[in-house]
Every structure is written in C-alpha cells, then in structure tokens.
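For this depiction, one protein chain was excluded, whereas all remaining protein chains were kept in their positions.
Here is chain A:
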Amino acid sequence: MATLFETRKLGLPLMNLIRLEGLPILKQLHLEEELFRTSKDNWCIINDGTDDPTIVMGISGKPAELLDIKPVLHDEIPVIRRFTGGGTVIVDPGTIFATFICNKEAVPGLQPYPRPIMSWSSLIYEQVFQGIGNFRLCENDYAFGDRKFGGNAQSITKRRWIHHTSFLWDYDARNMSYLRLPKRAPEYRMARDHMEFICRLKDYLPRSTFINKTVEALGTHFSLESVVYEADKDPSAIKFMPTTRQLTREELEEALSATDLENCPAQYASL
C-alpha cells in the first residue's frame, strides 16, 4: 500500500487513514475484520456510501426476529451477519461509514470496555457536530435530540478494539420496511416506527463537510497517515478468514419456515 502524504504530529499516536467511496459493505467489513484481527496499527476507515441496499445484522442477529423475511427474499436483498455486536441496519449509497480500529494504549487512560469506548468516540463526534443540531450520544446511538442518525457497534479483544458507525446521510423510506421493530430497543425509541425515530444527516450539513470534519477531529487525537486500499486482492494471497458473511437464501427460507410454524402450528399439525 503506498503512502500519499504524512501529517505526523509529535506526541500523537499514528493512525492509518483509508478513504473509500462506494465499496460494497461486505468488502468493507472483511477489510475491517482483517485489520482488527491481524494488524498492530491504528486505523480509520471512511467509506462514503456503499452500493446496493444491504441488510447488516449484528453477531447475534436472528432474521426471524429482525426482518420481514418475505419481502427480503422476494426483492433479493442481501443479508449480512457482521462480527461486531449491536442491531440491524439497512445500508445503501446514502450511508456513510466511519470506523476506528485502535490498540488498547492508543487512547491514554481508556478502559477497553463498551461504554468507555463509546464515550470517547462520542467526544470525537461532538467536535464534528459542534454548533450543529443538538448532537448527543443517546443510549448508545448518535442522535440529534431524540432522532437517531448514526448507529454504532464494537468488538473488543485483549489488545484492540473497533468502533464502527453507519451514518444515515440519506435513506429510502421503502427500505426501512424490510426491518422489524426489534425486541431489544433503546428506551428513548418509545416504540416509534423507523420514520419517526431516525433523521437524515443531510438536513444538517454538506456530505463532504461531515467527512472532512470527522477526519479533522480525529487528527486532534492521532497523527493521520493516508493509505491506499487495494480492493481486488489475488485470492491466493488471502490468508485471513473473516467471520462476517452473507446469509444464504436457504438460511433465510429456513428462518421464514420456522416463523410460519411458530405462528400457525395448527396448519402444520396434520403434516
């Protein structure tokens, strides 16, 4: 990977910065998982939009609980289970992704547990949104007031942690209908449906301004070094096997059948 430029600041830990545009979310997650598990460096990955609408569930996500599977199957929407925790999102070209991958020591005094990490990352975004909207970390979501515009998730190992966020720059309301109201929802959601619960970041600041301000805010904590990502590696050179994967059609159909059986046991009793 070639270095484009360096902005080395004395005393700040080094962080590699990868800026992408429209990378498919599965490739992004595979890249993140590989860097998280195999690299010893700190990384920031920004992906400005992804390609086709894709559903991304957390590690423990169950399609039957989280998705309206029939239209998902009918419309052939890909469903991915990622390696981090957290909830379900549907991402598309209107989603902006920002990921921080850090060694434990990268942030002095930061305990490698979920809440401290999220507190620290919210301070970065506070810098980004200073004077814009009523930004706050609302029960682990990034929100303006009580309207969520960014969902995040994390993974923590002995020596490293990753915090990644999908920001709703814009979204297609029709896509939200693939997602069910989750059983585990933050209290501030108050059973609101998606349209009443979320908001669009584009109503607050220009797209490039958001991305640049995020890089700028990060630059006050790290010495950033831009790095070029080679998207199409030779498959024989790939040594790391990620756990993030796309669910098969069969798995989704099985989840749908199990749901139907649960909802209409009498219909199946005579079979």
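Before moving on, here are some points about what is shown:
Operating definition for what follows: contacts are C-beta pairs under 8 Å (C-beta built on N, C-alpha and C of every residue); 3 or more make two chains touch, one makes a residue touch a chain; residues count from 1.
Heads up, the rule we're going with is that contacts and distances are computed from a predicted model.
Choosing from "D-2-hydroxyglutarate dehydrogenase, mitochondrial", "Glycine cleavage system H protein", "BRISC and BRCA1-A complex member 2" or "ER membrane protein complex subunit 8/9 homolog", the protein name stored in UniProt for the chain missing from the display reads "Glycine cleavage system H protein".
Among A:Gln111, A:Thr209 or A:Ser257, the one in contact with the hidden chain is A:Gln111.
Of A:Ala153, A:Leu218 or A:Leu252, it is A:Ala153 that touches the chain left out of the display. Think of the hidden chain as still there; on chain A it touches residues 58-60, 83-87, 108-111, 113-120, 122-123, 126, 136-137, 140, 152-158, 184.
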